[in-house]
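Here the complex is missing one protein chain, while the rest keep their positions.
Here is chain A:
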Amino acid sequence: MSKNVTELCTLLVEKEFGELAADVFATVAHVGRQHLAGLIRASTLTSKLFKHGLATLLQFQLVLQSELEEIAFYEVSWEHAHNLGRLGKIARLVEGRYGQEAGEIVTTLLNSGHAKVSDLAAAYGKIHKKADVSSTLPNGTTIKHEGVNGQMTSAKKAISGDASNDDSAGNGGEVGSVENSNGVTTNGSAIVQDKPETYVESDAEMHAILHRLLKAGWIVPVDQRDFWPLSDQRLDAEAWVLDHRFEKGKPPKGPKQVQALHRHLKERMRQLRDQGLDFSTSSIQTGSKRPATSSALPPAKRARTNGVNGASYSKAGFAADDGVLLDGDLVVRVSPEKVSVAMRTEQLVRLANRFIGETTSKVYRAFLQLLEEQLPRCYDPYKFVDPDPDPDKIVVVIDAKASVVRVAEVLDKSVDLYDGLAENPEFVNGNTKDGSDTLVNRGKLVERHIKMLSEDPRHLASWASSRGISEWYVEFPRLSKYLIQNQIEETVQSRFERLGMRLLRLLHNKGKLDEKQVASLGMCRPKEIRPILSQMQAAGFLDLQEIPKDNSRHPSRTIFLWFYDQDRVRRLLLEDAYKAMARILQRIEMERLAKLEHIEKAERTDVKGNEDKYLSKLDKQKLREWSQTELKLLVQLERVDDLIGIFNDFRGP
């Protein structure tokens, strides 16, 4: 992994788990796959401390353990480490979709890495009494927790292993109430300002929420394999494939067999990954209180009582409708892949809001969130591909679709669907405001919004079918590419003015051009574009190809062609984004240290609760400054992370 990623991930580990864990993480990251003794040798820590730190990292799958050989080998997990920068965002995304309680449950889960359902229930109850939850975690690891919204660094940073109660839950809500990071309000209701104390009143309710999250794929059952490095998972699957799909002792030979091996390998990986998700058949059963009437999965309709925008969220809905009790021993974790799916939704909604309108973007959000439930990840590396496709058949693979009526069903009823719709004189029917707020009518209005999304030059929605019901889907791979291009353009525009962006788009559209062609196609004066082209080249956004006319290599005998390589720029900006995030984290630490005296004072047990008595005017002012500075930096951190989503997570390799 690049230096920037290592730096960022180490800082994130430090931010969440303290210096010790960060030290261990840095060592494992630096040394690479290695056994314990080797790691300890490479580290300056004592073996006891090292093991202590490692235990934390293992619990959170920040370090993965390979057990294929006699002794265990260790590797870091970049995905999980990077996810530490998203804890607040994840909680907010879940909260916006499934309500506040769900957000809090997910936060609790994030704070423990993975947890048994029964432990989660217990811990969740306790969190609301502001108690430490470490003792209830599996694996016997004790870890420091930081209360609701673990993202918030309450200022102090106890070294991991210091299991002292760290009651910073009160601070927790800070980033949690910053709006969806892209400027689209989720109808206001998801933004909780004065957070009332809410409780998940019963186990049943808690189970219902968990079940919903499981079904939607936000949380997934933990499998032994999740703690293995990917290479181990592959080897394991390969061994199985060779055993079961090929003749004993005859390794696959020739291109045909090797191809078959790859196909079986993919299939096996997919099967192993997804086996835990099939609740109806898997051993991880969802037990039900009402065995006879309700199956493991509650009827689809009931599970959908929640409004997507959170407005029609009803607490009662869970308890009353779903009599589901999950197996208390079921161990679950949050799926980072699902987080990317939701982040993608946010970005697409941002586009709709920017280029079409706010109401349409709300419809789009509801639509996308329905698709989200059908999509466990943005990109499936183990997706089934037809080994010999019929060349005459054009198949459109639709992974997820939704009907306009379903969108109307889940869309917050307070959204005025007439807003943002222009009267169309060509459709005499169906355009009159008959005022009736029936589902059918709302469905029709939703359809008109979705058609606008579809006709938009970005084609934010695509038509799937209209047999009986009007169904739509989204071409995610194409739009993911668009998002990448869009962010590159915005970056270029803010650095090189509009002209820079225009030239970039010109080159993107026309391919390689010499300077004269750029000037004439771009309708600009050569002397005006020359400096911008070279600056953009220096910054890595454009490349210059030299084509010699002869062997003299003389500049006057050479043609210089400008071109733009999107993927190169994407990789470049991705690295820059990692680096920028690391800088923000370092700055937060520096700002914290600058106010440390006051922060520590405020956190003294005798001061807590008696702030007015002990804190001076200066203390209060410094603390206020610190919290504002920290907030500003954290908001920025999340916004840079949005870019990482776009540049890295939404696309396939």
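One rule holds in what follows: a residue touches a chain if its C-beta (ideal position, glycine included) is under 8 Å from a C-beta of that chain, and two chains touch if they have at least 3 such contacts; residues count from 1.
One rule holds in what follows: contacts and distances are computed from a predicted model.
Peer 1: According to its UniProt record, what is the protein name of the omitted chain, chosen from "Cyclin-L2", "DNA-directed RNA polymerase III subunit RPC6", "Enhancer of polycomb-like protein" or "ABC transporter domain-containing protein"?
Peer 2: "DNA-directed RNA polymerase III subunit RPC6"
Peer 1: With the full complex in mind, choose from A:393, A:467, A:525 or A:553 the residue touching the hidden chain.
Peer 2: A:525
Peer 1: Among A:498, A:557 or A:608, exactly one should touch the missing chain; which is it?
Peer 2: The single option touching the absent chain is A:498.
Peer 1: Tell me which residue among A:78, A:240 or A:355 touches the hidden chain in the full complex.
Peer 2: Spelled out, the listed residue whose C-beta touches the missing chain is A:355.
Peer 1: Which of these touches the unseen chain: A:231, A:374, A:441 or A:454?
Peer 2: Answer from the full complex: A:454 touches the omitted chain.
Peer 1: Touching the absent chain: which residues on chain A qualify?
Peer 2: 7, 173-174, 177-185, 188, 193, 353-358, 360, 419-424, 426-427, 448, 451-452, 454-457, 487, 489-491, 493-495, 498, 501-503, 505-506, 509, 521-525, 573, 576-577, 579-580, 582-584, 586-587, 590-591, 624-625, 627-629, 631-633, 635-636, 638-643
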